[in-house]
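Single-structure report; data block below.
Here the complex is missing one protein chain, while the rest keep their positions.
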Amino acid sequence: MIRLPTNHSFPDRLLKFFSWFCGLLLLFFFIYLFSDIAQQGFSQVTFKFLVTEPLSAGRAGGIAPMLVSTLLLLTLCLLVSLPIGIASAIYLAEYTDETQWFSRIIQTNLNVLASVPSIVMGLFGYAFFVVALGLGFSILAGALTLACMVLPLLIRNIEDSLRNIPDEYRINATALGLSRFRTIFQILLPMATRGILLAVILSIGRAMAETAALLYTSGYVSRMPESVLDSGRSLSVHIFDLSMNVPGGEQNAYASAFTLIVLLLMINIITLGLSRKIQKGAFSER
Amino acid sequence: MSANTTHSHLKAVPENYKAPPGIDKLPAYINIEKLSLSYDTQTIFEPLSLPIYQNHINALIGPSGCGKSSLLNTIVRLTDYQNNAKIKGQIHVNNKNVLDDSTDLISLRQNIGMIFQKPMPFPMSIRKNFELPLKEHGVKNKDELEYKIETALKDVGLWDEVSTRLHQSATQLSGGQQQRLCIARILALEPKALLMDEPCSALDPIATKVIEELILNLKGKYTILIVTHNLSQAKRVADYVAFMWYHQGHGKLIEHNYADVIFNSPSNPITTAYVQGLTE
Partner (left out) sequence: MSPLKRDRYLHLVLKFFACISIVSLFFVIFFLVTESWRIIESTPASKYILDDAWHPTEGEFFLLPMIIGSLLVMIGAMLLSIPVGIFTAILWQFYAPSWFSSILERIVEVLSGIPSVVYGFWGIMIIVPLLGKFQAPGTSLLAGIIVLTLIVLPTITLVANSIFQQVNKLHIQNAIALGLSRFTIICHIIFPQAKRGLLTGVILQAGRAIGETLAVLMVCGNVVQIPGSVFEPVRTLTSNIALEMAYAMDIHRSALFLSGLVLMIVVFMLILMTERMKNRENAL
C-alpha cells in the first residue's frame, strides 16, 4: 500500500467513489459466488461422496474416479515437467544473462508457450500424443499436454528464485575452488528449495484448473482408471460434463465445484505461507 | 536549549548542557522541542530540541544512521506515510505545532520545501515539472506561471542552460542540473525554508561546488537546514551546526553551536573526535 496525503477536492472524491464502487462490486460477486457454491455444495460433500463411483452419469454417487484421475494427471505431469523445468531454469539463471540472444529467444518462446490457448494446446495434444504417438485418449496423453502448459510457469518461477540468490555465494564458491556442478547442486539448488516448491504448487493449481486441454487428450470416461493408458476424467472436466451434458446433474456439479475450490484454496494457503517466508528473506544469515 | 539530560552514561555530555548565551536570541523559523521518533520498538532518535535559525544556513552533521534524514522527514510530516511511525514532542513553525492533526499539510509543504539526496525530477518535460506543483498550489494564470518558472530557474542559474528546451524531458539533464531543477521547483513555490537531505552526495565535485555556491546565494532569503556527512561542506556553508551521534541503536543530539565553535573548540569530546577527522 502506498499512503498519500489526503485532500477532499471534488476529483479526489470522484476517484474515491469509483474505486470503492468497483472494489465492492468485485467483493459482491466474490461473496455471491462463494456463498452460492458453498451453500449448495457443502452439504453434499461427504466422505462417501469422495470415495464412491458416480451413478447414472454422475447424477448420483460420488467422484472417486475423478479424484484418482486428477491425482494421476498431476503426478505424471510433474514427473515429466519438473526435471525439465529445473534443468532449464538452472541453464537460464546460471549460464545466460537476460541480454543474450539465446536467453531472449527462450524467454520469448516461454511467453508464447505460456499463452497458447488451452483448447489449442488440446488440439496439439490430440494430434501429437493421442494420434501420432498412439497413446489414445489416456491419462498419459493428458498429463503430457498439461506438462507443456505448466512448463513456462515452472521455469519462470524457479529461474526467479535462482536469480534471487545473491551473487556473493557463487563468487565465494568459485573462490573456494568448487566446481560448477557442486556449486549448483550443493549450494544453489538447496537454497532455492522453497522457490521450487512454490513453483510446483503454482503449477499444480494451474493444472488442476485446466479443462479444455484435457477434453480431447485424457478424455472423459468416468470409470476408475486401471492404468495411465486408460482414459480418465479430471474433476474439472467432470464439472463441465455434469453441467452441460447431464440434465439433473447440478447438485453433484455443485459438490464437485466445491471440492475443487476447497482443494485450490488449500493450495493457495500453502503458497501464501511459502511466499511469505521467501519475502521474509530466505537468504539472510540466520 | 538543552541536549538530553538523562544520558549520563555518555560521560562526555555534561548534565544540563546549555548552548552558549546569545545563540538563543536569534529568531528561529523552525523550533523543534523534545522531538523523538520511533518505529514500533525501534527508537530512531531520542528526544531532542533544536532551533533552526531564520534566514541562516543550519547544518546537521553526524554519521549515517543517526536519524538526520528522519528528522527532516518528520518536519514536513513525510513520516505520516510510513507505517507505525511514533512521534513525540513538538515542532513549531510560525507559532503553530506542525504535528497537530489540524495542520494543512499542503501549505506546510509549500512553506517548507525539501530537497532529497538523489535528484528526482518527474519523468516529464521541464515545464511540466514546475506547472504540476504550481497549479496544485493555486497558480492558474499562464503569464504568472511563465514568470515564476523563469524566476526560479534564474535563481538557481539554470535559465541560460535550459530556457530553449523547457519542453524537453527533465530526465535528460545532468545530475547537477537535475538537482538544481529540483531546488528551482521548490523555489517556485516561494517557500520560507528549505530542508536539504545530503543534496550533493549523489553529485560529482564540480556539480557539488555549483550547488554549494547556490546554497550560499540563497542565504538571507531562506531558512536552510542542510543534512550532510561531508564535514568540509558543512564548514564551507554553515552558520550553525548541530552534531548528532549514533549511540546504542539510536540517534541523539550531542552539540549545537556556531559553526566556528563546533569545528574549532567543541565542548564535547565526541564532537572533538568527530570533527578531527576533518583536520587530520
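Per-chain numbering from 1; labels A and B assigned in written order.
Rule of thumb we're sticking to: a residue touches a chain if its C-beta (ideal position, glycine included) is under 8 Å from a C-beta of that chain, and two chains touch if they have at least 3 such contacts.
These figures come from a predicted structure and were not determined experimentally.
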> Of the chains that are displayed, which are in contact with the missing one across the whole complex?
Replying inline: A, B
>> Given that one chain is not shown, which residue among B:Pro123, B:Gly220 or B:Pro269 touches it?
In response: B:Pro123
> Of A:Leu113, A:Ile187, A:Val221 or A:Val246, which residue touches the hidden chain?
Replying inline: A:Leu113
>> Even though one chain is hidden, which residues of chain A still touch it in the full complex?
In response: 1-7, 9, 11-12, 15-16, 18-23, 25-27, 29-30, 32-33, 36-37, 83-84, 87-88, 90-92, 94-95, 105-106, 108-113, 115-124, 126-128, 132, 148, 151-152, 155, 179-182, 184, 205, 208-212, 215-216, 236-237, 239-240, 243-244, 250, 253-254, 257, 260-261, 264-265, 267-268, 272
>> Under the stated touch rule, tell me which residues of chain B contact the chain that is not displayed.
In response: 76, 78, 81, 83, 105-110, 113-114, 116, 118, 120, 122-124, 132-133, 136-137, 182, 185-186, 189
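As a working rule, only the chains that are shown with their structure count from here on.
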>> Could you work out how far the Cα centre of chain A sits from that of chain B, in whole Å?
In response: 51
> What part of chain A is in contact with chain B in the complex they form?
Replying inline: 2-5, 7
>> Applying the document's contact rule, which stretches of chain B touch chain A when the two form their complex?
In response: 80-81, 105-106
